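== chain A ==
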Amino acid sequence: MLLHTLEETVSQYLFVVLFAPLFAGILANLKARVESRKGPSILQPYYDIAKLIRKETVIPRASGNIFKYSPYLIFGIYSLIALIIPVLIPDPVFFTASADFLGGAILFSLAAFVKMLSAMDSGNSYSVMGVSRAMSFNFLSEGTLITVFFAVSLMTGTNSPYVTNHFLIANGISVVSLDHVFSTLAFAMLFLYETGKIPVESSGLMELGMIDEGLVYEYSGKLLAISKWSSYMKQCLLGSVLLNVFLVPWGLYSTGYAFLMDFPVMLAKWIFLITVVVIVETTLAKLRLFRIMDYLAVAFTFSILFLIFSEVTL
Partner candidate 1 sequence: MNAAYLISLFIILVPGIASAFYYNNIGKASIASGAIVTALSLFQFFLRPSPGTFFIGNITWVFQVMVTSVYLLSAIYSTRYIRGHATGIGERTYFLLLNIFTASMLFSLEINNYGLMWVGIEATTISSALLLITEKSSTSLEAAWRYIIIVSAGVTFAFFSVVLIYYAFGSLDIYSIIHGGVTDALAARIAVSIALIGFGTKVGVFPVHTWLPDAHSEAPSPVSAMFSGVLLPVALYAMYRVYQIDPFPALYVWFGIVSIAAASIFLGYQRRYKRMFAYSTMENMNFALIGLSIGGLGIIGALLLLLSHSYGKAAAFFSSGNILRATGSREIENVTGLARSMPATGSSILLSSLAVTGTPPFGTFFGEFLILLAILALHMYSQLVIILVFLFLAFVSVNFNVSRMVFGKGGGYTETDRVMSTIALIASVIPLVIGIVFLVMVNEIL
Partner candidate 2 sequence: MTLIQTGIYLIAALVTIVAFYIQGEEFIRSMVRAQVVQSVLIAAISFIIGIIEASVDFFILGVLIIILRGFLISYFLERRIPGKSSIKYEPNVNLAYYFLLDLVFIVISVFIIFYVVFSSFRVSGVLAGTEVLVFPLALFFQGLFLIASRKSTFTQIIGYVEEENGLVLFAIFLLPVPLIIEASVFLDVLALVVITSIVVVEKQTHEKMEELKG
């Protein structure tokens, strides 16, 4: 039994760490194809990371220790989250007990905080601008994240994403219940914001619109590689929560070696999510920077409103 859990733990961790860049690669490739470009290989994120690791690391003179070590810390935080939430295995694994859903949300916030701290420490004015932008939007996004998780836990009466997952599988009708539908919507909007997708942010280093990219402006070489990798992991984690707890909770097993089947299932789910994201990215225009607040306000409104409606209508 212990061995089985160990296997599951390891495979879940490896899934997050190893497959995260792949999803980013598929997304970039698919998007390019929709835009009638040939696009990079789906393995391009791996090449990027490999290339960056081999490059020289330049550390600004004005920066301090936080700047140097925070990428490792962030990577570590995301690694821990990977074991807390149901990314691959629908049942608890090792370390899952270390935090609940809300704890996961707070860990996400902690990672964002450390990231901003490191940007502040870099001594670059561009990075500081990125921090101020990120801060002015995050007050809404963090609130949304936490309220969405509240809404989920209200439905089942616990704060464990695993219970929610089982509950949704067992009660088909609650997938279309009011609180679930709208918390899903709010979380999907949040996912687009947190991973820097159109309509919030366009990928690529555009100084005028960048929010998240601005924070890693000063990093290079190995540190940049780790930062990028962390971002891929974040995307993978948030996307998996969106898929397994909100959108399509079905299809995951953990009895015996059936958990190996979870890899292709998750891959299929991710293809679905990537398709949705590509559709959103190619049909919508990027919002002006000061409109992002409105976007987040909408997400926040959804989450709060339906948190309360679900409380009343239970």
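Regarding candidate selection, all candidates are chains of the complex that A comes from, given by their letters.
Everything below uses one rule, namely that contacts are C-beta pairs under 8 Å (C-beta built on N, C-alpha and C of every residue); 3 or more make two chains touch, one makes a residue touch a chain; residues count from 1.
Computed from a predicted structure; not experimentally measured.
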Contact partner of chain A within the complex, picked from 1 or 2: candidate 2
Of chain A, residues touching candidate 2 in the complex: 140, 173, 176-178, 181-182, 293-294, 296-298, 300-301, 304-306, 308-309, 312-313
